[in-house]
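Excerpt of the complex: some chains, original placement.
Chains: A and B, in written order; residue numbering restarts at 1 for each.
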Amino acid sequence: MSLDAAYYLQVLYLIAIVAEAVTAALVAGRRSMDWMGVAMLGPITALGGGSVRDVLLGRHPLSWVEHPSYLLITAGAALATIAVARYMHHLRKLFLFLDAIGLVVFTVIGCNIAIAMHMPFIIVIASGMITGCVGGVLRDMLCADIPLLFRTELYATVSIVTGVLYVGGQIVGLPHDAATGIAMAVGLSLRMLALRYGWSMPKFVYTHTLH
Amino acid sequence: MSLDAAYYLQVLYLIAIVAEAVTAALVAGRRSMDWMGVAMLGPITALGGGSVRDVLLGRHPLSWVEHPSYLLITAGAALATIAVARYMHHLRKLFLFLDAIGLVVFTVIGCNIAIAMHMPFIIVIASGMITGCVGGVLRDMLCADIPLLFRTELYATVSIVTGVLYVGGQIVGLPHDAATGIAMAVGLSLRMLALRYGWSMPKFVYTHTLH
């Protein structure tokens, strides 16, 4: 990875954790949680995916244990959302765009970490998915909702496509920065198009009782 | 453990993870999840119990990190369930039988792993229970249900009985294969009888408010 690429990825990572903390605050607000709940749900959502990945891969210390400022940044972003939320419906598109950036950035970072641990291809893709998607799952579970991940427009699919392009690009010999750029651009576009046109996977509807 | 026993246990393990992935798909279908949700809920349900056990015991790498094919097998089994689900009510009894096999096989494997780590008796039993039961708990939590484990017919009880017979049998000097066979046969029978006759533990009903 070039120094420039590492720098941009770090900047994007900070944007991504802030964006995810903002989504957490908005979901918390829809459940009328108190300010402390909002302040906690921000870090859990923004840092939860990477934490679960590291715990599953046996990788320590976790990112926020090494960089405690991430806890403050994400808790602060969630709390700041309370102040600006009344203007947020004007910002809905920006918000969804930032959230999509979060998804592809987390995915690429998650793939990177598994590659650095010399994991096989499938685990690299899974590591990207876990990093990209689990934070939102934790957010929804703590709000006693069926996680959006399991119901919504191509969210996990975007993560897989991004991961496969990123890893596959490097396997076929693309420079790292090119593979990163292509994977993130395609993933981001796919997510925005899915939101714009309401693309979704077919549903599986099963109505028999099991027990 | 004899080579034969290890071989049979491995075959039973593969049957068990497929059976659990199928249960996950059916529960997902009742919640109208999309295909990607089904493909993810399969591995989480089938491999989640063993993963939680390993994370709690500090044992790495996790089984699916070492054998990524388990991810593909369980995701594939869950997706295949979509295709065959319309015929599934004919297969309900087979399904419940496979699920019960999963419970006792996971329990014995979980006990084995704790024994190999020289854990005390109670932790061995707990390891069996976690392996046998937690996957289904994760499945139900992700579907925003009260986990069946906490409400249903002797599920956890079967896991404890299986574990105690398996470990106890070896303590009193039974050959490993005999202890395995007896534990699994009794556990399986108990589960099938509980399903057949609706056996259940007494319920604790408390109606005062706490807060």
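Quick notes on this one:
We adopt the following convention: a contact is a pair of C-beta atoms (placed from the backbone, for glycine too) under 8 Å apart; a residue touches a chain by one contact, two chains touch by 3 or more.
Model, not experiment: these values are computed from the prediction.
Counting all copies of the one sequence in the full complex of this file gives 3, of which 2 are shown in place.
Quick note on the criterion: only the chains that are shown with their structure count from here on.
Each chain gets one centre point, the mean of its Cα atoms, and the points for subunit A and subunit B are 30 Å apart. Those residues of subunit A that touch subunit B in the shared complex are 55-58, 119-123, 126, 137, 141, 144-147, 149-151, 154, 156-157, 200-208, 210-211. On the subunit B side of its complex with subunit A, the touching residues are 23, 25-38, 40-41, 51, 55, 60-62, 65, 68-69, 71-72, 82, 85, 88-89, 92, 141-144, 148, 152.
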